[in-house]
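Of the protein chains in this complex, all but one are displayed in their positions.
Moving on to chain A:
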Amino acid sequence: MSERPLTRLVLEKPCCDADAPGVDEGHARVALVGNPNVGKSTLFNILTGARQRVGNWPGKTVSVARGTWRTPDGEMTLIDLPGTYSLLPDSPDEALTRDLLVDRGMDDRPDVVVLTLDCSNLARNLYLLAQVMETGVPIVVALTMVDIAEGRGIRVDADRFAELIGAPVVPVVPRQNRGLDALRAAVAGALAARRPPGEPDLGEDVETVLADVAALLPADALLRYPERWLATALLTGETVPGVPEEVGARARALGAGLLADDGTDDLGGLDDLDDLEIIVAEQRYAWAHRLIAETVRRKNDVRATVSDRVDRLLTSRWVGLPIFFLVMWGVFILTTKIAAPLQTGLQDLIDGPVTTGAAHALRGMSAPGWLSGLVLNGIIGGVGQLLSFVPLMAIMFVLLSVLEDSGYMARAAFVVDRLMRLIGLPGRAFLPLVVGFGCNVPALAGTRILADRRHRLLTGLLIPFVSCSARLTVYVLVAGVFFGSNAGTVVFAMYVLSIVLVVGMGLLLRGTLFRGMSYEPLVLDLPPYRLPTLRVIGTQTWQKLWAFLRTASGLIVATVTVVWLFASIPAGGGHGGFGRTPIEHSLFGSTARAVAPAFAPAGFGDWHPSAALITGFVAKEAVVSTVAQTYSMSEPSDNHRAGSLGPAMRQTFERTSHGHPIPAVLAFMVFLLAYTPCMTTVAAQRAELGGRMTLFGIGMQLVVAWLLAVAVFQIGALFL
């Protein structure tokens, strides 16, 4: 059988897609496809630099990064498709990749696919290559992790490899700019030639059946899908849109012979038609091993034992969990202890010199009162709020990058798998939940690592209960005013409560709405431990930070401005004109006052806290400034709001709680923790979970927040 050629080269066909629209105006589309953790996104970032944007694929909920790749021959659009192990679609991400490669009815299909293959783990990567080759799309192989493979004594003969698969193969080390010019040239060549790669040989038996299946295929289906891929898909029992069920059934019947020939061994016997998928998969792996035998030289069989030894410790029964909690505690300390002073410093700078300077300048220009109000309270206040957030977000993003790139995040998911099962979620769900402590928005995007839709929904509903760093600023302010030296303990308690809420609500939802949710067994690839490089961490942090600033800035400045505007418009029996009415008698004040009675049972039925909670619905970042605004603007002559804020707040809570300010403040903080995090989270939830689930989520959170706040105040008032 070794005489059979490894691949059948398809030289005679000029192009797989001769009828497809050509490359439009020099903007060829090149898609990056590959396994997770093979350096695909690193390659993407280095090829496109800053010229990229991340967004949902039109009509799908799959987030895809697109960028411009500038080459001497012109510009190309580079598409970074989600990492996948195969083209069998088990999640929306994988389905998108498959559809783009095989379905000619899709818009924006790639002209060439750059397949990133990890040299240090070639067999599994070749399994994906085999499937992509079956689609007939022109490909260029980029071999990544060349340096790691060389370190382990693995050498890949790229020229021989290219010859055997009928497509160019280029070794690259993106971080050192090695091989990028060759990759560029290979892609340009592939775009010009538009030649399909060879077809992997799946052994005589399977090939014979595939030829028979091909004869069954309806002509209209062949206009839409590549023949070889369609034959394999139907044989392995996939349902393909636009192909009648009975064609699939007949294809599978043809495969029955493959099963009968199979060994009779009880353990290994494959006799069900579903097992055809296994037979084909085995043949793809057999092909991969033959290819490896022809192209890979291993100097010695020593494996990276350092990584294994570290794993024995980090994933072990007794040490694993304590180390995990230590790491999470470290993340927590770094984001609070280091970020907080930076944040205060920036805030002081903006509140102090910047505001005074601007006020001075405005007076110098004899600007009208409303303009000064808009600039000082609206724009500078809003931008200042946002900027003071930058250190916190930056530290969080750096830490997440380090955890992810070092390979520890995957171990963490394994270690806490059992714990997560308690609330019916797999260990991988821990990742988005941890990310939620930084910001709920990326956390919601992270739910995509879960294959099961119900797991995604449940995780997406729980994420808003994870206390994000924006809420931290409010805890710090409020706890600082009311609890003095015990503020740290109170803030920590809020985080503990957040975890209790996630677990409690998880159990509740699992026992009700999500009853009978399927159990997803844990199978997790552990990438080798790596020292994260500054360049990658820097790029990733900057991209996330920039995305955060872009999405949040408009929202926050707009909120602060609208609040200022509402606060300036007189309402009802208000006195004074626009901008001169006390905030209490403004439109904003009267809205807040209308809401306030709802919070009376929780001990803070006053318009000041209600106003803060209203802006908090839009963005928690704006809560602190609204609190400050409501108090400072009710004391028109007072320019030192920082000094007077504390006593003013204490006075308010003292009054509304009828002498139990401490439980009332705790109730306020608990409400703040549990209700809607911000408008951006709502937008992200809508994108991930759909409109109905999002509305349900908002309602659920308001109910939980209110009940908890009332309980905290009513019980607390008995003791404090």
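One rule holds in what follows: contacts are C-beta pairs under 8 Å (C-beta built on N, C-alpha and C of every residue); 3 or more make two chains touch, one makes a residue touch a chain; residues count from 1.
The definition used in the following text is that contacts and distances are computed from a predicted model.
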Determine which name in "Ferrous iron transporter FeoA-like domain-containing protein", "Cytochrome c oxidase subunit 1", "PepSY domain-containing protein" or "Chemotaxis protein CheW" the UniProt entry assigns to the undisplayed chain of the complex. "Ferrous iron transporter FeoA-like domain-containing protein"
Where A:Leu6, A:Val415 or A:Met693 are the choices, the one touching the absent chain is A:Val415
Cross-chain touch to the chain not pictured, restricted to A:Ile333, A:Leu371, A:Leu524 or A:Ala594, is A:Leu524
Candidates A:Met106, A:Leu222, A:Leu259 or A:Ala281 - the one touching the absent chain: A:Ala281
Cross-chain touch to the chain not pictured, restricted to A:His27, A:Lys299 or A:Arg312, is A:Arg312
Please identify, in ascending order, the residues of chain A that touch the omitted chain? 85-86, 88, 90, 120-124, 127, 152, 265, 267-268, 270, 274, 277-278, 281-282, 285, 303, 307-308, 311-312, 315-317, 320-321, 410-411, 414-415, 417-418, 427, 451, 519, 521-528
